[in-house]
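One chain of protein is taken out of this complex; the other chains stay put.
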Amino acid sequence: MTTIVIAILALLALAAGFGALLGFASEKFKVEGDPIVDQIDALLPQTQCGQCGHPGCRPYAEAIAAGEEHNRCPPGGEQTVVDLSELLGREVLPLDAEEDADVGIKKVAYIREDECIGCTKCIQACPVDAILGAAKQMHTVIADECTGCDLCVEPCPVDCIDMLEVKPTLGTWIWDKPPGIGKKPDNLIPVVNVDPVEA
Amino acid sequence: MNARIPATTVPVGQYQNPRPIHDFRGGIHPPQNKDQSTGRPIRRAPLPEQLVLPLNMHLGAPAKALVSAGDRVLKGQKIAEGNGAVSLPIHAPTSGTVMAVGERPIQHPSGLHAPCIVIAPDGEETWTELHPLTHWRECAPSMLVARIREAGIAGMGGAGFPAAVKLNLRDGQQIEELVINAVECEPYITADDMLMRERAEQIIAGIEKLQFLLQPKATLVGIEDNKPEAIKAMCAAAEGKSMDILVVPTKYPSGGEKQLIELLTGKEVPSGGIPAQVGVVCHNIGTAVAIHRAIEFGEPLISRITTLTGDAFTEPGNVEVLLGTPVQSLLDYAGATAERIGRLIMGGPMMGFAIHTPSVPIVKTTNCIIAASAAELPAPPPEQPCIRCGSCAEVCPANLLPQQLYWYSKTEDLERAQQYNLMDCIECGACAYVCPSNIPLVQYYRHAKGEVRQQVAEQQKADKARERFEARKARLEKEAAEKEARRKARLEASKQKKSAAPGVDLAALKKASLDASSAYKAAVKALKAAETEGADPDTVAQLRTDADNLKAKADGAKAAVRDAKAGGASVADTGADKVAELKKAVGEASSAYKAAVKDAKAAEEAGAENASELRSHADTLKAKADELKAQLRDAKASAPATAATAPASKPEKSAEQASSEAADRAKKMKALKTAFNMANKQWKEASASLERAERDGADDIDTLKKTVDKLRFKADKAKEALNVLVEEAKKNIEAASGSDLKTLKLEAGRAEAAVRAKEKELEDAKRSGDQENIDVIYRERDALRREATMAASSLQSAIDEQGLKED
Partner (left out) sequence: MAFITVTSPHTTQTGNHTGAFMRQVLYATVPGLAVLTWLFGFGTLINLLWAIPVALASEALVLKARGRDVRFFLADYSAVVTAVLLALAIPPTAPWWLTLVGVSFSIVVAKQIYGGLGMNPFNPAMVGYVLLLISFPVEMTRWIAPHEAPSLMESVQLFLGSTSADAFTGATPLDTFRTWAGDAEKLASQAILNGKLAGQGWDWVNLAFLVGGLYLVWRKIITWHIPVGVLAGLALTATPFWLYDPVRYGTPVFHLFSGAAMLGAFFIATDPVSAATSRLGRLIYGFLIGVLVWVIRSHGGYPDAMAFAVLLMNLSAPMIDYYTQPRTYGHKAAHRGASR
C-alpha cells in the first residue's frame, strides 16, 4: 500500500515540478513573433486586386487568419498557396482560380489616352493610387506603381483601359531553366524579336 | 622592384618570378586552341557599310544619345554621354552620317534588341579636334580620371566596368598592389597575347599612367606561361620600370579578377566587395593601352583588338576593329561563310555567349568572335542524372558546392541556394566543363540568380504597393470621417432650428420609426433563422406573432411621421417630401421584387415545389412597384405644377425653382450620357462577340444577334432621350433670356467684333495723335468691352445652367 502511495506521490511531485519548469520556460523564453496576420500579409503579392473577395491583401490576410481558405489568390499562384500552407500548417489546396485565367502572367494597365473621357472612375477604383488625372482630363497609369490587378478595367465607361503583358527587357530578362534530365539544353534562348524602329 | 631578369637572356621555361606567387583552388585545363589565331599579325578590319553602336556597351546605365538621324559626325566626336556615375560616353568610330537612333540586336544572350546609334561611314575618316596631354605628369589626377571617363574607357577584359570608377580613390586610401591582368586564360582568345607581342611599349606606358594615378606600392603584371613571346616582349618593354612581370601557370580561370588577385597577392576579395577593400586595383592591359592613348593622344575609345577564330574562318587572326562593326562584316573579311558556322560565340568558349544573328556589333568588351563549325563545338548532349561525383566541387574556384546549388536551383529553393552562396558563383563554367552527366550547371545558376534578382524586385514592388494601399485606405477613412462630421454638424443645426419651432418633434418621431422598423427586421431575421434551423413550431409561431406585432408598431410609427410632416410642413414641402418618400418606396418595392425574382430563380433551379408560388409572388411585387412608380411620376409632375401656380406672387422662388429644374436636368443629362455610353459599350462588345461567333460558326448566333439588336435599341433610346433633354434645355434658355442659344452666341460674337473694330480705330487715332479723339474712342471702347463681356457671360451662364456643353 505504502509503495503505491509513494509512487503516486513521486509521480505527482514530478508532474508538478516539470509542469512548473515548462510553464516558466514558456514564459521566460517566449518568442515574440510577428502577429500571424503580418506574416500572411507578407506572403501575399500585394496586388490589392480583390480577386479573393476582399478589398485588398491585408483584409484577406486577416480573413485567412480567421480561418478562411488560403487558396483564393490567383495573382500569387500555386507558390503562394504552398507558402501559406507551410506558414499555417494547413493542407495545400488547389488554387481557386478560373480554368483559363492566365495566372502568373504579369500585366500592367494601359489607358488609350485618345479615348479617355476623364470620368475618374478608374482613379477611384485603383487600390494603389497608380492612376493620375482629374475630371474631364485625360488619365494615365504610372506603370511602375501598377500592380496589374485590373480593377480599373471594369469601371471604365468607354473601355479604354487595356491590360498589357509586361515584356522582358534587358534588365528583367533571365535565363530559362534547363529542360531537365534526358533533354538537350540547346536552342534555349527565347528569341524576342522587336521590329527595328527607324528613328 | 625592376623586372630584374632581362627577358632576352632567359628562356621562358626557366623564367624566375621576381616575387613568389600563390595559387587559387580549383580550376581546369581545357585545350588551349590559341595557335589558330596567333599566326598572323594584327590586321586592320575594313570599314563596314554601317556601324551600330549600342547605348549600353558597358556595365551600368546606358548612355544618352546626343545625335539624331541625319546628323553628320566626325571621327572621335562624342555621340552619346554617360548617364550617371556608372556609365560612359560613346564616340563616333569614324566620320559619317547618323542613319538612325533605334532598336537593333545587341551583344546580349537574350537576343533582345536595344537602342543603338547607327552611323553610315563616309570613308574620309575625318578626325574631330583632339586634345593630347603630353605633360600629363603635371596634371591633377582628378583631371586625368575625368579624361579617362570622357574617353569612354570600359574594362576591355570582358565585364566592361567603367575604368574611371576604379581609379577614383577615396581620400587617404592606399593601394598596395596594382594588378595588371595579361593572363587571358580562356581558350581560343589571343587578343591580349598579340597586343603584348606587338604593342608592349604602349601597354607599359599605360601602366605608368595607372601607377601615377593610384600610387601603388607594387605593380604586378600577371601573364600565363603559355605566351612565351608575349612574356619576352613585355619583359623587354618593362626593363628599368618599377613593375614585376609575374608568369603564372596555365589554369582556367586564372584571369578572373578575384582569382588573379589571389594568385598574385594571396589576398581574397570579400564576398560582395571590391578589390579596393583589400588594397588592390586590377586593370586589363587593353584598358591600359586605351588609357595611354586617351591621355597621350586625346583619342577616345573607338576601336579594339578582337580575335577571330574557330574552324569556320579561313583566315583566323586578330584584327583591330572599329567599335560598332557588325560581326557579319568580320565573318566576310576573314572568310567565314554561313554554311560552315554551327555556333557563333562572342567572347571565349567558357564564358562567352552564343549570338543569334551576325548583325550584332563589336563593342568595347568584345575580345573574341568564335565562328565554330558544328564538329568543333557540337551541340550539347542530353542532361543525365547527377551522380554526385563531386568533380564540380573539385574545380570550383570559388570553393562552392556546385552540386548543392544544382539541386536547389533545380527545385527553385532559392533561399537554400542563397545560403549555399549562389551569388558568389562567378559563372566561370569550370563545373559544367567537367560534369560527366552533361548538366548545364551554369544555366541552372544563371536562372536561379535571375529568379533571386526578380524576387527581390518583386518584394520591393509589393512593399511599395502595400504602403500605397495603406496610405490610400487611411486617406479614404479620413475623408469618410470628415464627411460624417459635417453631416452630424448639419443635423445638429437643423435640430436646433426644428426645436425652436413649436409642434411635433419630427426627428424624434423619425428615430422612433427607424428603431421600430429595425426591431421588426431583426425579428424577421430571427424567425427565418429559426425556420431554417428547424426549431420547434411553437417557437416559430411565437416569433411570427412577435414580428407581426413589431410590423404593426413600425407601420404606426411611420404613419405618425407622415402625419407630423403633413401637419408641420408647408404645401411645397409636402410635395417634395412625398416625392422623396415615394422614391424610397419605389426603391424598396423594386429591391423586394428583385429579391423575390432571385429566390424564384433559385427555387426553380433547385426544382423546389413552391417555385411557381414564388414566381407569382414576384409578379405581384412587380405590379406593386410599377404602381408606385406611376405614383412617383404623378407626384413629380404635380410638384412643379404647384410651384408654377403662383409665379407672379413669388418671382424669386420661381427663379429658384427654374434653376433647380435646370440643375435637375443637368443631372439627368449626365445620367443619360453615362447610360448611353454604357449601352453603346455593351452593344460594341456584343457585336464583337457576335462577329467572333460568326467567324467560329457557333450555333448561338441568333441569340447573340437578338442581344445586339436589343442593346442597339437601348443605346438609341438613350441617345434619343438625351437629344430630347438637350432640346428642352435649349428651349429653356430661350424662355429664360428671351433669345435662343444661337442668338446669344451671335450677340456675343458681334460684341467682340465691335470691340476689335474700336481697338483698331484707337490705334489709328494714336498714330494720328488726335488726343481728344483718342479719349472718346477709349471710352467708347471700354463701353463696348463691357458689353462684350456681359454677352459672353450671359451665354456662358445659359450654357452652364442648362448643363449643355458647347459641341
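Chains here go by letter, A and B, matching the order in which they are written, and residues are numbered from 1 within each.
Heads up, the rule we're going with is that contacts are C-beta pairs under 8 Å (C-beta built on N, C-alpha and C of every residue); 3 or more make two chains touch, one makes a residue touch a chain.
Quick caveat, the model's predicted, so the values are computed rather than measured.
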item: Contacting the left-out chain in the complete assembly, out of B:Ala80, B:Cys386 or B:Leu690; value: B:Cys386
item: Touch with the omitted chain, as defined above, among B:Glu229, B:Glu268 or B:Glu477; value: B:Glu268
item: Residue in contact with the excluded chain [from B:Ser95, B:Thr306, B:Ser329 or B:Ser437]; value: B:Ser437
item: Sole contact to the chain not displayed, among B:Ala45, B:Val247, B:Val319 or B:Ile341; value: B:Ile341
item: Contacts of chain A with the absent chain, listed as residue ranges; value: 175, 182, 185-189, 191
item: Where the unshown chain meets chain B, residue by residue; value: 25, 28, 30-31, 109, 111, 187, 258, 262, 268-273, 338, 341-345, 347, 349-358, 370, 372, 374, 377, 379-382, 384-390, 393-394, 397-401, 403, 416, 419-421, 424, 427, 429, 432-438, 440, 442-443, 446
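Operating definition for what follows: only the chains that are shown with their structure count from here on.
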item: Residues of chain B touching chain A in the complex; value: 56, 68-69, 100-104, 108-114, 354, 356, 379-385, 409-410, 412, 439-440, 443-444, 446-447, 449-451, 453-454, 457-458, 461-466, 468-473, 674, 677-678, 681, 684-685
item: Contact set on chain A toward chain B in their complex; value: 41, 45-48, 56-58, 117, 127-130, 145, 147, 157-159, 168-170, 172-186, 188-199
